[in-house]
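Only one protein chain is missing; all other protein chains are in place.
Up next, chain A:
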Amino acid sequence: MASSISTVPHRAGLGHRLWQSRIDYLFLVPGMVIFGLFILYPLFASQWFSLLNWSGFDANQAFVGFANYAELLQDKYFWDAFARSFIFTLSTVPAQMAVSLVFAIILNNKLLRMSALFRTLIFLPVVTPVAIIGIVMTIMLSPFNGPVNIGLLDAGLINRAIDFLGDPNLVLWTLAGIFVWKWVGVTMVYWLAALQTVPAELYEAAKLDGVKGWQVTFFIVLPMITPFAIVIALISAIGALNVFPLIQSMTQGGPYFASEVMEVYIFRNAFATLNGAVPRLGYASAAGVFFGLAIMVLTILQIFAVRYLRSREKPNGA
């Protein structure tokens, strides 16, 4: 009995274990410092700022509690921007995922010639600076000699030029289309990575069983990569909520707020006030924190969705 007790390994204290691994932790320090400076500090600072009536200019930071949040709740333009952000996300993410999945499935076919070239072409907009895309697209979509309008007119699809960026009913959808075009390459890469997880044996077995190509995709491949879809959707959604450079470079949220999403709203209040008004960094921070919380709720929902899907995958009783 005594001998069996003596075989239980002695568990060292936390301090001792930390000391033992001090070199490992030392290597973590630079990363932790950067994380603290550029992630943690802004995160907590913005929450503090949201409780202040502060322009960002001066040292006078009047604590106002939740007054900024109370004002936000009554701000029509805040809610409009809030809604637009989610409309933008809900429209771009499915489109981006669907189009990129099609590209990925086609380009995953090893028999396809020049697939590397096509992948590169589809990925090219991803590495193109947003500001350049903004300028080029403004020219492309111009109702005055813009190539897109000329093409549509020449094809007889329209009989008058469309003001894609000036029509309040079209502008958000136009920006969504450009956004999808720009980022579809990244999502395609995610899907291609997911497709690598499908065992080659499954394709061979399906071939031996006489399963047709589209059936392989729908009944074998898609179920296998569905769990990845949740993660890809989350990454794409976060991307779609970070659309500030594109909109600022193309419409600055206009015309008359028609493309003002949350980031543009926050920027306008924090930095881009007009006619001599002093900016409101505290108020803009409150909007940012509120929006961040909303995204966090979405993320938590996503976690539950992943867990639910995984639980369905497990065999009964497992």
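Assume contacts are C-beta pairs under 8 Å (C-beta built on N, C-alpha and C of every residue); 3 or more make two chains touch, one makes a residue touch a chain; residues count from 1.
The rule we apply is simple: contacts and distances are computed from a predicted model.
Set against the options "Extracellular solute-binding protein", "Sigma-E factor negative regulatory protein RseA", "LPS kinase" or "MxaA protein", the UniProt name belonging to the omitted chain is "Extracellular solute-binding protein". When the full complex is taken into account, the listed residue touching the unshown chain is A:165, out of A:72, A:122, A:165 or A:216.
Among A:12, A:90, A:131 or A:193, only A:131 touches the chain that is left out of the view.
From the options A:100, A:187, A:236 or A:251, the residue with contact to the unseen chain in the full assembly is A:251. When the missing chain is restored to the complex, the residue among A:25, A:44, A:63 or A:77 that touches it is A:77. Looking at chain A, the residues touching the absent chain are 55-59, 75, 77, 131, 135-136, 138-139, 141-147, 149-150, 153, 159-161, 163-166, 168, 171, 250-252, 254-258, 271-280.
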